[in-house]
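Excluded from the complex is one protein chain; the other protein chains are retained at their positions.
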Amino acid sequence: MIDVLYFAWVRERIGLPRERVQTQAATVADLVAELSAREDRYAAAFADTASLRVALDQELADFSAPLAGVREVAFFPPMTGG
Amino acid sequence: MIDVLYFAWVRERIGLPRERVQTQAATVADLVAELSAREDRYAAAFADTASLRVALDQELADFSAPLAGVREVAFFPPMTGG
Amino acid sequence: MPVRVQADPFDLGAETAAFAGAAGGAGAVVTFTGLVRDLPGTPLSVMEIEHYPGMTERAITAMVAEATARWSLTAVLVIHRHGRLTPGEAIMMVATAAAHRAEAFAAAEFLMDYLKSRAPFWKKEVTGQAGAWVAAKDSDESALKRW
Partner (left out) sequence: MPVRVQADPFDLGAETAAFAGAAGGAGAVVTFTGLVRDLPGTPLSVMEIEHYPGMTERAITAMVAEATARWSLTAVLVIHRHGRLTPGEAIMMVATAAAHRAEAFAAAEFLMDYLKSRAPFWKKEVTGQAGAWVAAKDSDESALKRW
């Protein structure tokens, strides 16, 4: 089980801020493929991963990163702080 | 007649902040030579003009600048504002 | 605590004065403040700032540690708000103190460049009923390359 968090328009498109997901996905990209296959709203949110960022346990990561040992995955658009 | 002003250690070495000078000096360098010839304290203050700055009518200038029409000449060390 | 992430407004004047007052051996203090723009003639819009609690503090703390390692700073402060802000309000501030101005300026610019693109905040401009997420700028991403 893994906690998956969504922020900004990713959250709005998927329609929830977080959920617990049962997955055997080996990498972030595998998890994205699993989620996209669920429902259109996930497919829409993940349509262009080049415009998305991912954090694993609150550290920025790549979509090719392995999920082994990770408890929290977050998907969000490029950040606009400051 | 020209007003000559001195600041910081130039003022301290010469011993006064300003004076009126009767001069026919054509350039700043000529005026420096005239003043240096007066007394040791002037010669000491003007010994190294590379470490001095000059302003003519409150605008930075070179020692080669002409004095024609100038009413106020100021001599001082490199500035240390900010 | 040099990193504060909060919904409440902060007092820019009081924070700046307190920071400079506590800067001790510093000769140079630089502050940057980001404001919600208040343009006359444009419809009043509020700014909603979402963030990622936990990661935000962690990311900013790492940036502050990196800045402190790169430059000789005597003090650093980062305050960043989230939630609903109105035009003219301060979104965030960064303050740096150092013996020399070049270090204080460099560290403040470094922190701003990283906050813009690496701290998990997302801004939405809401005018009336409609809201639009602020898009990240390529220039902000490329600004990171200089460090």
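Assorted remarks:
To keep things simple, chains are lettered A, B and C as they appear, and every chain counts its residues starting from 1.
Assume a residue touches a chain if its C-beta (ideal position, glycine included) is under 8 Å from a C-beta of that chain, and two chains touch if they have at least 3 such contacts.
Quantities reported herein were computed from a predicted structural model and do not represent experimental measurements.
Hidden chain, full complex: it touches shown chains B, C. Contact with the chain not shown here comes from a single listed residue; of B:Ile14, B:Val28, B:Ala45 or B:Ala74, that residue is B:Ala74. Interface with the hidden chain, as seen from chain B, comprises residues 5, 7-9, 11, 55, 58-60, 74, 76-82.
Although one chain is not shown, part of chain C still touches it, namely residues 11-18, 20-21, 23-40, 88, 90, 99, 101-102, 104-105, 108-109, 112, 143.
Basically, only the chains that are shown with their structure count from here on.
Chains A-C form the pair with the most C-beta pairs in contact. Centroid to centroid, with C-alpha atoms defining each point, chain B and chain C lie 48 Å apart. Centroids built from CA atoms put chain C at 26 Å from chain A.
Look at where the CA atoms of chain A average out and do the same for chain B: the two points lie 72 Å apart. Shared contact sites, meaning residues of chain B that touch two or more other chains, are absent. For chain C, no residue reaches two or more other chains under the stated contact definition.
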